[in-house]
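For reference, the structure discussed in these notes is given below.
The other protein chains are all here in position, but one chain of the complex has been omitted.
Moving on, here comes subunit A:
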Amino acid sequence: MSRPELTGAAANFYNDTEARKYDTNSRMIGIQAEITQRALELLQLDDSFPNFILDVGCGSGLSGKVLEEAGHYWCGLDVSRDMLNVASERETSTKGDLAHHDMGTGLPFRAASFDGMISISALQWLCYSNSSKQVPKRRLVRFFSALYGVLKRGARAVLQFYPETPEQAVLISECAAKVGFAGGVVVDYPNSTKAKKHYLVLSFDRGYSTPKGLQSAAQAGVRVDSSGSSKRVKVVKKKGKGKTKEWIEHKKEVQRKKGFENVRKDTKFTGRKRKDKF
């Protein structure tokens, strides 16, 4: 089967008929439930109370059902309105809530909202652009930096995805490392074509090492070294032409948004040109 990601936007692919097919296909239900179980296991939640979990790419709510069975409350986002309609028809759902949203545009939540985050078979969609304005890397970085904000400190995120090429897996993990996440990709059943699953496991804890993938322990997965990638970024910066006015203004704006109070005011002198000394 060709990859649905190559056919266009997710919202167009998962239309009403496709959504209904997806929701009633017993094979799909089985796979999605199994992956969600595994994602929950990797999430290592504190089970002494029900958690509030974000589900990005919740689709028709198959993963939400598993979360509910585990006793958690959840909030699901999806880009396909048809999938969400199927999800909202589910009578039994009392602990979930849904919103129509594209993960590449950031996340519409305040800081430190969730105890954990899962995403099942959705992340790879961000690697494709469906209009000239969409830049995959920008959308990935925007998603991860928003995710960094909405998770409670100490929370973890588990994102199962289907990379088309190894480069995609590397791109995704690099973007996650760039915004400050530690963690890496766990590959379950790496030697099987069908059962092989990629899980991106992210944590705030610098010393966090990803759990081992299931079955053959030989290949544990790509390790993301976030300190290494930030070094690489610094090298690029040095080559630049120095700090421009735009750069300074952007930096100050970011500081203000973070709530720093002693940020200098923007004046006509901000980032002015200095005299050449030589």
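One rule holds in what follows: contacts are C-beta pairs under 8 Å (C-beta built on N, C-alpha and C of every residue); 3 or more make two chains touch, one makes a residue touch a chain; residues count from 1.
FYI, contacts and distances are computed from a predicted model.
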{"item": "Chain not displayed: protein name in its UniProt record (\"Myotubularin phosphatase domain-containing protein\", \"Metaxin-2\", \"Multifunctional methyltransferase subunit TRM112-like protein\" or \"Exoribonuclease phosphorolytic domain-containing protein\")", "value": "\"Multifunctional methyltransferase subunit TRM112-like protein\""}
{"item": "Hidden partner chain, touching residue among A:A146, A:L159 or A:L200", "value": "A:A146"}
{"item": "Residue of A:L43, A:V66 or A:L84 in touch with the missing chain, whole complex considered", "value": "A:L84"}
{"item": "Omitted-chain contact residue, chosen from A:H100, A:K212, A:K243 or A:R264", "value": "A:H100"}
{"item": "Subunit A residues touching the omitted chain (full complex)", "value": "48-52, 73, 75, 77, 79, 81, 84-85, 88, 94-95, 97-102, 104-110, 112-114, 131, 133-135, 137-138, 141-142, 145-146, 150, 152, 250, 257"}
